[in-house]
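Complex shown without one protein chain; remaining protein chains in place.
The chains carry the letters A, B and C, assigned in the order they are written, with residues numbered from 1 in each.
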Amino acid sequence: MGLSGVGRRIEPSTPGRALSAIDNRFTIHVATVNGSGSQTANTTLLRALFQMGIPVSGKNLFPSNIAGLPTWFTIRANDQGYVARIKRADLLVALNPETSVADIAAMEPGSVLVVADGLPMPATPPDRTLYKVPFTKLVEPLVADAKLRKLVVNMIYVGVVSWLLGIDPSEVDRALVAQLGRKPKALEMNRAAVQVGIKYAGEHMKRTPFQARRADRTAGKILIDGNQAAALGALFGGVTFLSWYPITPSSSLAEQLEGFLARYRKDPKSGKATYAVIQAEDEISAIGMVLGASWAGARAMTTTSGPGLSLMTEFAGYAYYAEIPAVVWDIQRIGPSTGLPTRTSQADLLSVAFLSHGDTKHVILFPATVQDCYEYGMRAFDLAERLQTPVFVLSDLDIGMNTWMSQPFRYPENPWDRGKVLSASDLERVKKFERYRDVDGDAIPYRTLPGTNHPLAAYFTRGSGHDEAARYTESSEAYPRVMDRLARKFETAKTLVPAPFIEKAQGAEVGLIAFGSTHHAMDETRDRLRTEGTPTSYLLLRAYPFPEEVERFVRGHKRVYVVEQNRDAQMAALLRMEYPELAPRIRSVLHYDGLPIDAESILKGVRAAERPSEVTTR
Amino acid sequence: MGLSGVGRRIEPSTPGRALSAIDNRFTIHVATVNGSGSQTANTTLLRALFQMGIPVSGKNLFPSNIAGLPTWFTIRANDQGYVARIKRADLLVALNPETSVADIAAMEPGSVLVVADGLPMPATPPDRTLYKVPFTKLVEPLVADAKLRKLVVNMIYVGVVSWLLGIDPSEVDRALVAQLGRKPKALEMNRAAVQVGIKYAGEHMKRTPFQARRADRTAGKILIDGNQAAALGALFGGVTFLSWYPITPSSSLAEQLEGFLARYRKDPKSGKATYAVIQAEDEISAIGMVLGASWAGARAMTTTSGPGLSLMTEFAGYAYYAEIPAVVWDIQRIGPSTGLPTRTSQADLLSVAFLSHGDTKHVILFPATVQDCYEYGMRAFDLAERLQTPVFVLSDLDIGMNTWMSQPFRYPENPWDRGKVLSASDLERVKKFERYRDVDGDAIPYRTLPGTNHPLAAYFTRGSGHDEAARYTESSEAYPRVMDRLARKFETAKTLVPAPFIEKAQGAEVGLIAFGSTHHAMDETRDRLRTEGTPTSYLLLRAYPFPEEVERFVRGHKRVYVVEQNRDAQMAALLRMEYPELAPRIRSVLHYDGLPIDAESILKGVRAAERPSEVTTR
Amino acid sequence: MSTPPQSNVNRIGLTAADYKGSKSTLCPGCGHDAITGSIIQAAYELGLEQHKVAKMSGIGCSSKTPAYFLGRSHSFNAVHGRMPSVATGAHLANRELIMMGVSGDGDSASIGLGQFCHLVRRNVPIVYIIENNGVYGLTKGQFSATADVGTRAKSGQVNEMMPIDLCEMAIQLGCGFVARSFSGDPKQLRPLLKAAFSHRGTSVLDVISPCVTFNNHEGSTKSYTSAKEHDAPLHEVTFIPHFESIEIDYAPGESREVTLHDGSKIVLRKLEEDYDPTDRMRAIDTIERGRVDNRLATGLLYQSKGNASIDEDLGLVDEPLASLPLERVRPPREVLDKIMASLMTGGA
Partner (left out) sequence: MSTPPQSNVNRIGLTAADYKGSKSTLCPGCGHDAITGSIIQAAYELGLEQHKVAKMSGIGCSSKTPAYFLGRSHSFNAVHGRMPSVATGAHLANRELIMMGVSGDGDSASIGLGQFCHLVRRNVPIVYIIENNGVYGLTKGQFSATADVGTRAKSGQVNEMMPIDLCEMAIQLGCGFVARSFSGDPKQLRPLLKAAFSHRGTSVLDVISPCVTFNNHEGSTKSYTSAKEHDAPLHEVTFIPHFESIEIDYAPGESREVTLHDGSKIVLRKLEEDYDPTDRMRAIDTIERGRVDNRLATGLLYQSKGNASIDEDLGLVDEPLASLPLERVRPPREVLDKIMASLMTGGA
């Protein structure tokens, strides 16, 4: 597998300058209300910029309810390719009376404010440009139906913003068509609304100092969210079984996968399904079904988030000990218990690594990009079936549900790896089968599938004590023998999981380690540090257990900062467990307020930490 | 709380000599069949020795079924007070045809073998003393009924063994009376059987070289198992609510507690129950009921083991985050999943410490002795209610179900601590109540109970985002604020949990750390190491989070060996996480075959590890 | 829900407004908000003392609603599907609490089915309200286990599986008060709610409560229109609380009267056919037939004095366990001495 998008970074033209807006380097912040249908409007702006060749990312900050609560959408355009979250917004569109005062107060000098007429306002200093727009009045002539107005009004701000930023109207239109092409009436109405906005802006405003200018940074790239990418990976990875229980932010993975399957996985001859998707009654059942299906030979997966993961604990231990493949996607949200279901985090790491009572260790993949999601969507199955153990893929809400730019995904070059499965004819050849015997010295045993027509095929699968021949035993020799082999199998895993992505800096004393969505803030962070005179090496962790390169990297640097989005420095803890002798040099930069991590926060953390003392940023 | 039996050790008369049998220093091994009722016989021997003033311990090694499989019972008599398991047996009673060959083969030179006539036998070298006893013939004249015979026959070996070891017959009789006093007919029958055994031995055998001699080492002591001790602790701790789901080896805690409650906790006036015990439908329900009861003001607890613990994962996170007291006893057995339900281990540590998704850390107590079980039985409630968080008590099968010698338990001198609960009158006084506000600076908030008749009392308990006033929020300021306070509360916990027991050795470079049942093998280990010229300091961990003394201890020694009964060096991992700078000096001695750890194994481990390289012993 | 004028106070001097909670964050028009209204009105009319009430719920839009009524009651918003166990513990800790449970069809029939059944089996005293919309609202409209055969989701999927009928299950499990109603029919829902509070033991109310956002479309069998269409009231329900002595006289044979645990009465006015809610088999039969001819029987489906409630089974002291003083829960020193003596047989 390639680097899956990681590190294919665009060299910054002028490194370091990322915080104040200039052409092709600005952030749009839209404050609106949940369920008001601003999604299309925001996507239109995002796509228009993207189509102009400017790197962009879109982040949706939504509440845990269905309608009526505050929502924010942030579009970052950055010609340096910095697409992580940035706190500072340069252009605000304020439509929500509940939050307008705070939204406006948060804007910094030099920013531009587009505020719906009549919203509550704080006093705004002169060094911000303020425009009040009578959206409701403007929309009236366009639509009669009140419900429709609520939706169409959003397109007016698209017009306004595009004019302010000098976004090519033809690109706005292309973006509109891409979304509403199939609904001509809606398209017309929205087109009209955009025009109204453009016209109004032209008459009442002046262009912003930071403009959108055609560039060539997005040619041939796609826009996609991580859950959809993961669904595509599973689709082309040949998934045959999905059981899941709805939970934010993982539902969209299961639902998009089900959509793809229904469309592309009906048998051409019979029109019947080459897959089974089951909505389970809860997550205990979801993982139970996955184990049953994997045991019987299906490529089975489930998707969940924190609370569901916790419910899978007992079965996770069973799968580890009875050695049954399984793929579990955990799209992380923040908090113990229900927490904040629509906020992101990386705080399930320790609980996943040791999920289940008893001595248990699990293989984990850390997708950092949408391309990782796609490739791990396939690879997780290969690893699970090769290693005969559950493989957990630790994504998060930021990767999973937000919109990212990426190289288009590559069609898999090689076939799948279904691991060590003995068919009836294999059994005929080998003459001997013991389910839990380490025949090849890699600590991975062979298995047979139920239904295999051979007298040697059958064996008894159990979570209780068993020996190499899968016979029940309480022997104090057999038990540790099995457990030691499982430990060796974990060593084998180190050689099979994706290697870390490493970027060394000449003579750097400081190493930075990150995983998952945190990766996107690292380029920006390192460029800034470099300009500040602190060159840093970088290692992106892509799997647990850690391949040996990780130890070499830590050994190679005096101080290593592990940047992660949780309170308890969970990845640092795993590294300290793995490398006790190196533990003293491992430090932490932590971020856990539920919003995606940003470079500024990391910089604060690293700077502060260079005066030794672990620091928490927010 | 005192040292609860820890360290009140008897100075060895001749340190180090523990492996070959001499007077008052021998081990009896009885191999029989599950369900054959040998329990009474073994207890009789154990008590008789105990009554003679000789320190003893009894370990029952039983299978995970109800009847018909091999069982072993080991009685260790040791005047030095070494009561941990010892591998070498000096006197074998072999009654099980299924295992006799292996049982006999395992015996070492100088040992004495009492074998039921007609059992399969290996060739036994001359340096073992072998007696074949026609038990079945001997029992015939005693009892007519075949079913009864199966039971009574056991008393014959009691007679034989007591004669061989020179155990005072009057003590054997006292022990019999203590158990069967209430059943005169049974008593007579068993008395007769003992006599038959004594007579037969007297006629056909000669006394063993290692004899039982009256001593004064058990005066005023009691014999009890840890689960019963824990039940007593809960009883006197004022438990009012127990919900549980049956699982070995924790069931006997719940059942003995229910017995005590039924007997001692009926209201004198009304005769009604001052407690509620519920057998839940599973462990999710059991912990859910505990949270509901604690929330409403009861002193609530549950008991479980590995698989049940795993099912409590989601609710554990809820209790941590919503700050609800709960006491959970985990009587550890070995294995992920079902594993070996009747074998001991200390492998649930990591999963308990981080039980639940998200950033979660739990308070854990580690009882090492039956007296700890008793005192933690009370104290766990005080801690849970004071800290408003679940407190896990990590016992194991060895402490919980085996028979231990102990000082009698002390009646609690002080009242209970019910923590920060505001009554209606308190509210009237303080005028202001915010459920999650840190008023006292110890990060512990105040709570009110449902039913409190005051307009300020009510609040909303939830596992979702909340602020200091318990209002729902998704604020990115409020969430980390709450999580940081919880982290500070964990710091407060360090000052409230039981301090470690420490025994320093002059100028020792090597420190040993243990917890739980492992403690009992440490005296023996350290005495042996000392005689070998390696003086060692010792720290018994009694709680997580670790009080500061722990760090000082680790800092104070060049090499620190953490001795534990699991594969993954789980306590060492926790210590390395806590003290990264000290991680390099922390090493592991591991034991995980399901049998209680013994000094010999630890010695092997430490010796080997002194040549640096982590070693696994079995 | 119409708030009565200030003057209009109940027997403990509170207005209906006093029984409100914080502002709802549900979708405008959600059936759950209508049920909240009926709960507020019922509590007001009964004159419930809010500090004695414990509001329990699981997770879901429905389970959020306890925040929107009885703002002066303690509330426990548990994890998904596990509220019944929490409620059981809370009740046993303080049997004086008036327990109220609010759950959804996903919360109680899907993930929570086991706990629901065991709560009913234990006969935990609680008014257990299921706000039944046939979907998972909060996670955007997937089918729940109460979705009817043939119902079409917004996504277009059609449900093939038989719905779980929690009322029928409750009856089978020995529940002594089982009713079904519709969020859109407060005239029927309120008296049933009030009556439930007078039942000693578990009372189950399954209330059809349309999800206007995800399950109110053509083809959905839990939409307002469809619910209205198939709603088949068994009788007209009137509740007469023990603290009021109203006389209602119907022509003989026109109505039935059911007396509840605390002396309150339910008067059921006969509609087309006579229905005897104390006939267990008849109740099950009615639900089963309803399935066949697609009629949703609403009203008081089944009522009986029923079995002892769990706190009675356990023979608890009258006072809340939670408030027993130390001296009543810590046995005297002699008890420990006695036990120690029995374990102490050491020699010398």
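The criterion applied here is as follows: a residue touches a chain if its C-beta (ideal position, glycine included) is under 8 Å from a C-beta of that chain, and two chains touch if they have at least 3 such contacts.
Note that the coordinates shown come from a computational prediction; the quantities given were computed from them, not determined experimentally.
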The one residue from A:461, A:475, A:492 or A:534 touching the chain left out of view is A:461
Determine which one of A:37, A:292, A:419 or A:584 touches the chain that has been left out. A:292
Of C:51, C:72, C:122 or C:222, the one touching the omitted chain in the full complex: C:122
Which one, A:67, A:222, A:499 or A:608, makes contact with the chain that was left out? A:222
Touch criterion as defined above, residue of A:78, A:111, A:243 or A:601 at the omitted chain: A:243
In the complete complex, which positions of chain B touch the hidden chain? 35, 64-69, 245-248, 251, 255, 279, 281-282, 307, 337-338
Touching residues of chain C against the unshown chain: what are they? 110-115, 117-118, 121-123, 145, 160-162, 164-165, 168-169, 172-174, 280-281, 284-285, 288, 307-308, 313
Had the left-out chain been drawn, it would touch chain A at residues 47, 50-54, 171, 174-175, 178, 214-224, 232, 235-241, 243, 264-265, 267, 270, 272-278, 280-282, 284-300, 314-315, 318, 405, 408-409, 411-412, 415-416, 448-455, 457-464, 472
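As a working rule, only the chains that are shown with their structure count from here on.
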Would you identify the chain whose Cα-based centre sits farthest away from the centre of chain C? B
Determine the centre-to-centre distance between chain A and chain B, using the mean Cα coordinates as centres, and give it in whole Å. 44
Averaged over CA atoms, how far is the centre of chain A from the centre of chain C? Could you give it in whole Å? 40
In chain B, residues with contacts to at least two other chains: 314, 318, 462-464
Listed in rising order, chain C residues that touch 2 or more other chains are 79
